[in-house]
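The complex is shown incomplete by one protein chain, all other protein chains being positioned as in the whole.
Each chain carries a letter (A and B) given by its place in the written order, and its residues are counted from 1.
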C-alpha cells in the first residue's frame, strides 16, 4: 500500500472531528513508520513485569516494530536495556525470547559486552580501534512499581515522574512490586494498532460482542464507564454516579486509595487511573462468579473492597487490578497491519498455583474478551479495505476513542 | 512490482497489434488497480445463480479485488446488494460466505440495517445524528434469467437490457430461472486475470493441454470454433461450416433457438451467444461419453438437439449449456497476480442427485479442463517474469484473444 493521492499532511488536516480515521491511517506503510517514529518511539512503553528477570544476568527480549531490545538485570538492583545489535557487523546478540547471560557475547564473532553494555576489547582489531566507542546502544529504561518501561528514543525521553509520579501511591498500595506473573498469553491481531486501541477504549461494543464480560459487570456501569472515565455519555455517568459515590465512601473508610487521574488528548500519554466497583452486585474480584481469584490479597489490601483499579499508562499499556490479581495488557505494533497483544496476569508473589489460585479462573474474563476483540478488530479492518469505507460517526459511548484520535493526530502532526 | 521505466500510457500506446501484452500488464499493482477501477468496476459482473438464496434473508458474499458485497434476498421477489461495510466504523457486517439474516446487524457495535439497507436508529448517538444518511452503500444489482449480476460502479451502471436483452430468448428457452446449482468448485490461480481470460478465449492450446476436452469434441470444430465465433481461422471455419449448417437446420426444425450474437472489441462487453453441435458424432451432451448428464431436460427442451449453447456475458462470465445441464464459469480478480475461478454446474431444479444425475459425471469435462488451465496459465506467468519475455505473436486460432486484448486496451485507455 503506497500513499499516493493525498499526502499525509493533507490527511491529517482533513480529519473530521467525531469521525473515525481515513483508510490510509489503518494500512499505509509510510504512516505506520511515522507512527513508530513520532509517537510510539518517543514515549515510554510498558514492556513487562520485573519479576520476569529476578537474577543477575536474566534477560528477555522486547520486540516492537523492527526493533529488538535486550532487557537484562545487570546487578541485583539494576535492569539495563540495549538494542539487540552487535556493534561489529550488526548481528543480533540474543535469539532466545529469554534466558540468562553472564556477558552478552555475539554468536557471530564473539564480540563480548559486559552487562552494562561496554565492549571487552575484541581480538584481531586494527590498532586504531577504540572499544570504548563501541558499547551497545542503550535503550532508556525505567523500573516503576514492579513494571519495566522502555523508551526507544535516540534523544531525551519524556520525564517519567512528571507523567506517572501520581500513580505511585495506588500502584504501591496494590503491591505490584511484590507480584509475580501467574500467566501470560499472546494474541496476534491482523490489523493496525490504532484499531486495537480504539476497540479497547470504548464499551459501545461490549453488549454486542462480549457476553462474558458483560455478565461480570453491570449494564449501567458499562454505559457510564465501560472503558474508564470519559468513555460514556454525561447522562449515563450521572445515572451511575451514586453507585460510584457509595463505593468511594466505603473504600475511603477502609483506607484504600480512591484518587483519580484522567488526562486528555493534549497530554503526553492520555494517562488515566481510576478506582471503581467491579459491579453493583457483590463481586469481590473481576472473575466469572465474583469470588476471589486468589486466596492471597495483593499489597496492602487486608479486606476486599470489591473495587477494580483501572490504569492506562498510555494507549499501548494497561493494568486492570482487582484486590487479589491484576491483568496487564500490552499492545505491540509490528507492521502497519499487525499488532500483537500480550496479556500478563499478576498475583502476589507468595500465592501458590493450584492452592491459592487457579490459572484458568484467573484468566477467564480477559482471555475470552481479548479473543473476541481479535475477531471484531480484524473484521473492522476487512471492511475498511473496501472502496466504500468512509470515516463514520462516533457514539457518545465512544467519547474516549475520539479523545484518542485527537491525541493521535496531535502526536503525528 | 512498481511501474517505473515506462508509464502506463506509454505501455498502452506501445501495444503491438497481434502480439501479447508487455509484462507489467500481468503483474503491476498500479495497472491492476486501474483494471479494477476502469474496467471490472464499471461493468456488470456475473455473481451467482439466484437459487443460492431462495428464502427471504438468505445471503451470500461476493468478493472481488478488495470488495466484499452482501447479496441478500430482501423480499420473495427482490434481491438487494450492499457493500459489506458498516457505516459506523467500517466493520464487515457478515463474515460467513452465506447464511440467513433477518436484519444485517454489525457484530461490532450492533448497528442494525433493514434488508433494504436502511439503518435503524442506533443507541447512544449524538443528537444531530441522522440515521437516514447512514444507509448501507448499495451495489447495483440485476437478476436476469436466474443469474445475479452486480455492477460495483459508484455512478450509473451500463444499460443491462441494451447489452444482454438479446440473450433473453435463448436463456429463457434453457430455463435457467428454474435451475439449481448441482455442484460448485473454486480454482484459485496464481496469475493475472487477463492470463486466465486469454487462456479461455482460444483453443490453440486444446490439443497440447486438454486431452479429455478434445476427446469430447472434434478436431475440426476446435480449430474453427474452439473458443466460440472469432476464435478460429477463416479456413477452419469454412471447413466446419457445413456441419454447423446441418445442425442449425435440425435445431430450427425442432423449434430450438439458433440465433447468434457476436460483439467485437468496440463493444462494451464482447458479449457473445452461439449455439453449436457438441461434436460431429452423436453426443447429446458435453459429457465423457456423450450420454446425457441428467435425465431431466432443462427449460423448454423436449428432446436433445445435441447442441451446446456458448454464452459470454463478458470476459469474466461464461455459460456453456447442454440441453440437460450447464456449466457457469466466473473469473474473479483478487490481486495483480491472483485470480479465482469458480465453476457452477446447473441442472433443472426438479432433478434429483443420484437418481437423475451423477455429480462426478456432470463435472468431469470442465473440472479436469480448468485444473489443466491452472497449470498452464501459472507456467505462462512464470515465464513472463523473465527479463527475456517479450510480447509474442498470436496464431490465427487465437484471433479472439487479439479481440480481447484490443477490448482491454480500449477499456483502460
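Keep in mind that, in the parts below, a contact is a pair of C-beta atoms (placed from the backbone, for glycine too) under 8 Å apart; a residue touches a chain by one contact, two chains touch by 3 or more.
Treat the numbers as computed from the prediction; the structure is a model and nothing was measured.
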Per the touch definition above, residue among B:155, B:354 or B:383 touching the missing chain: B:383
Among A:16, A:75 or A:95, residue touching the chain not depicted: A:95
Touch with the omitted chain, as defined above, among A:57, A:122, A:157 or A:208: A:122
Selected from B:8, B:138, B:190 or B:209 as touching the chain missing from the view: B:209
Chain B, residues in touch with the chain not shown (by the definition above): 18, 20, 198, 204-205, 207-209, 223, 233, 375-376, 379-380, 382-390, 392-393, 395-397
Positions on chain A where the hidden chain makes contact: 66-68, 83-93, 95, 105-110, 122-126, 129, 134, 137, 152
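We adopt the following convention: only the chains that are shown with their structure count from here on.
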Inter-chain centre distance, chain A versus chain B - centres from mean C-alpha coordinates, in Å: 49
